[in-house]
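Every protein chain but one is kept in place in this view of the complex.
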Amino acid sequence: MSEDKHLTHLNADGYARMVSVTDKGDTHRVAIAGGFIRMQPETLDAIGRGEMKKGDVIGVAQVAGIMGAKRTSDVIPMCHPLMLTGVDLDFAMQSDGIEIIATVKTIGKTGVEMEALMAVSTAALTLYDMCKAIDKEMVIERIELLAKRGGKSGDYTKEGYRGKVVGESEGD
Amino acid sequence: MSEDKHLTHLNADGYARMVSVTDKGDTHRVAIAGGFIRMQPETLDAIGRGEMKKGDVIGVAQVAGIMGAKRTSDVIPMCHPLMLTGVDLDFAMQSDGIEIIATVKTIGKTGVEMEALMAVSTAALTLYDMCKAIDKEMVIERIELLAKRGGKSGDYTKEGYRGKVVGESEGD
Amino acid sequence: MSEDKHLTHLNADGYARMVSVTDKGDTHRVAIAGGFIRMQPETLDAIGRGEMKKGDVIGVAQVAGIMGAKRTSDVIPMCHPLMLTGVDLDFAMQSDGIEIIATVKTIGKTGVEMEALMAVSTAALTLYDMCKAIDKEMVIERIELLAKRGGKSGDYTKEGYRGKVVGESEGD
Amino acid sequence: MSEDKHLTHLNADGYARMVSVTDKGDTHRVAIAGGFIRMQPETLDAIGRGEMKKGDVIGVAQVAGIMGAKRTSDVIPMCHPLMLTGVDLDFAMQSDGIEIIATVKTIGKTGVEMEALMAVSTAALTLYDMCKAIDKEMVIERIELLAKRGGKSGDYTKEGYRGKVVGESEGD
Amino acid sequence: MSEDKHLTHLNADGYARMVSVTDKGDTHRVAIAGGFIRMQPETLDAIGRGEMKKGDVIGVAQVAGIMGAKRTSDVIPMCHPLMLTGVDLDFAMQSDGIEIIATVKTIGKTGVEMEALMAVSTAALTLYDMCKAIDKEMVIERIELLAKRGGKSGDYTKEGYRGKVVGESEGD
Partner (left out) sequence: MSEDKHLTHLNADGYARMVSVTDKGDTHRVAIAGGFIRMQPETLDAIGRGEMKKGDVIGVAQVAGIMGAKRTSDVIPMCHPLMLTGVDLDFAMQSDGIEIIATVKTIGKTGVEMEALMAVSTAALTLYDMCKAIDKEMVIERIELLAKRGGKSGDYTKEGYRGKVVGESEGD
């Protein structure tokens, strides 16, 4: 990181602004974010039992994550409004919690990192909310950007992340 | 945890519902949640330099956290709407990141754990957003409930949490 | 209906107002609303196939209906904001479509008819949205109030409605 | 309908997703939706009397319908956000109720059927809300798509619908 | 104003907080705010011509003002959420513009000054929006609190304000 790195969200007076992206081009953007919610084994069991029925806890978190992604610019002050063109989440149950991965796409002037992080965060909070009556020790951990594609600053893949970056050529 | 613990947010068909709290009394509620955003030292330096001016990154995260707490029932599907009576956040800069603590209060039929967690989460995402141009390795960690007071299920303090639980007698 | 019935939502100038309920007492309120979405048999089959998997179309409509109920005063201009204390929906698949029933509760100064109708309407639109790629002939029908309890204007049950009105003594 | 029709809103795990439209082109889109609210003659009379004054019940429903169309992607979980370029509603008073027609336009990657249906639905609920003090037997009926133009899946006109599809060449 | 007056919205670190009102009692609250939008005579004429028809510019501003009052705690960062029990607006056309008065009521722990000011401000902006195609010289002026009733800090009436303060005994 060079010494003259500065926070572009601050204007000349030191106040926050929504950075102008007026002159940036519209390009394909994909961002993938991940997170984890640590739970007690009994809580994971209760969630698993729910899945046998028609609806389930993870289904609600999925919907919440998608809707959360769409609310990003409402909730995060300096985020530009964006017309998201696709959002999906993936949940992997593990022995000590649930891993959450969100993929968000758009064609626009700014990236969708925040939208992917917001999707993960909202899904994790929703899982927390639905399980908190039986587990007060849950912890939401390692919410982070895993990969991004598109934009002037170039592609990025977190060291160690081996997931497929869902491209635009998948025909969906 | 007893064997017959179940997720009260699922109805008899296994679908989600907003649990009825109609017959619960209105009591004083306080919840304190914490979280941490890991950052590179250069990023923390840049935030510190910002503080010398009139506005700053942490000030924006503070506002976002308060507004986020108020949006909880909009964003988290099964959360009951609540009239929050007080919200405050505290940020502590450390050598490897920023610790965030949120305190939320209400008088109502349900607790404000989710509102406090939402405040922390929104503040962390806002810090992420404002610093992401200079640091792509940030990670949001250990979002968790630290303490709660009020309600039928009783008081709770996370093991190891030594913070003061802001009571109602403080005269504010 | 007496001749001098008038629309209380209009003020003396003929403009709309949010009617003052300042002096009304807080009472237990329940409202049950119903609706129906007519679909082609193939569409109902496709929804049924989805139910075999972990998530499903009806699960999404359930979440949407609950969140929709909470947005009522945001979307319907003259509705008073209310702190809903419970929301649930029930979906019954029939040979020519899906019947939707929503139950909403609060303790407050106004009834929750609009919240129950909004829950049904939002759930029906969500089913429509998720099925419209395979069925353009769907019709949303007979959105109506089935029953209400509480409030000065007294109880109401639609002629012919035989459903149980979920009371406050059910222990939830 | 061919046998392999499937619900594109479900991902490979059976969970809902916001379908990716990233690679679809931006085209002119128009959708027209209709609906009906059945009312008692006395209620229709009361609405008619209101129209003699400066404001009126239908004027409020008109505003609510337009604002509702703009909230579609906030309220319907899998709807893509869209920048609507035009919204209008038309109300026709009949002997047994009020017919509502909404026309919505955009230039975008997905159609505006849901926005038109949401406009009709919100307008109908608003009429219901403003009249419910004098009429508890109202029913909202036949909310349906009447016509759409634009998009890969081609044009659609409901059988029997004879209304003009408002084109882009009207000079507005 | 005494010397030790301080801004209660700032916490000990100088950051903003939502002031705790947890221990304040619920009392009847009324606030009346006013404002003015200066317009060219031709613009006022065009609005007047609109009133001859069924809908009108002022009717839309009325709806916007009521809905704006309900959004206050969403938009103004430190405002507490409140369950408004009544909102009405009054518009008086004058030779050089339109005067707007809003009255807002609740029973709660904080006053509704901001809600009344937000109603006036939203109504004024809506008038501006609907007239800006024919008048670019409009100015929104003197948005101010005219009177308030209820709360620990006591009643307030702006010097020179002679309007009736709508009480709770009016039977609405």
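For reference, chains read A, B, C, D and E in written order, and residue numbers begin at 1 within each chain.
Throughout what follows, a residue touches a chain if its C-beta (ideal position, glycine included) is under 8 Å from a C-beta of that chain, and two chains touch if they have at least 3 such contacts.
Predicted model only: the values in this text are computed from it and were never measured.
Q: So which of the visible chains would the left-out chain be touching?
A: A, B, D, E
Q: Looking beyond the chains shown, say which of B:19, B:58 or B:120 touches the absent one.
A: Of all options in B:19, B:58 or B:120, contact with the hidden chain holds for B:58.
Q: Would you mind spotting which of A:61, A:78, A:130 or A:146 touches the chain that isn't drawn?
A: A:78
Q: Using the document's contact rule, name the residues of subunit B that touch the chain not shown here.
A: Subunit B touches the chain not shown through residues 51, 54-56, 58-60, 62-64, 67.
Q: Could I get the residues of subunit A that touch the absent chain, sorted low to high?
A: Listed in rising order, the touching residues are 8, 11, 13, 15-23, 73-74, 77-78, 80-83, 108-109.
Q: Which residue numbers on subunit D touch the omitted chain?
A: 28, 58-59, 62-63, 66-67, 69-71, 81-90, 105-107, 168, 170, 172
Following the convention adopted for this analysis, only the chains that are shown with their structure count from here on.
Q: Taking contact as defined at the start, I'd like the list of chains shared as neighbours by subunit D and subunit E.
A: Where subunit D and subunit E share a partner, that partner set is C.
Q: Considering A-D alongside A-C, which chain pair is linked by more C-beta pairs in contact?
A: By number of C-beta pairs in contact, A-D is the larger.
Q: Which is it for copies subunit C and subunit E: same residues on both faces, with over half shared, or different residues?
A: Subunit C and subunit E contact each other through largely non-matching residue numbers.
Q: Need the CA-centroid distance for the pair subunit B / subunit C, whole Å please.
A: Inter-chain centre distance comes to 31 Å.
Q: How big is the gap, in whole Å, between where the Cα atoms of subunit A centre and where those of subunit B centre?
A: 18
Q: Using the touch rule from the top of the page, what residues of subunit D touch 2 or more other chains?
A: 13, 15-16, 54-56, 59-60, 63-64, 67, 74, 77-78
Q: Could you classify the connectivity of these chains, where an edge means two chains touch, as line, ring, star, complete or other?
A: other
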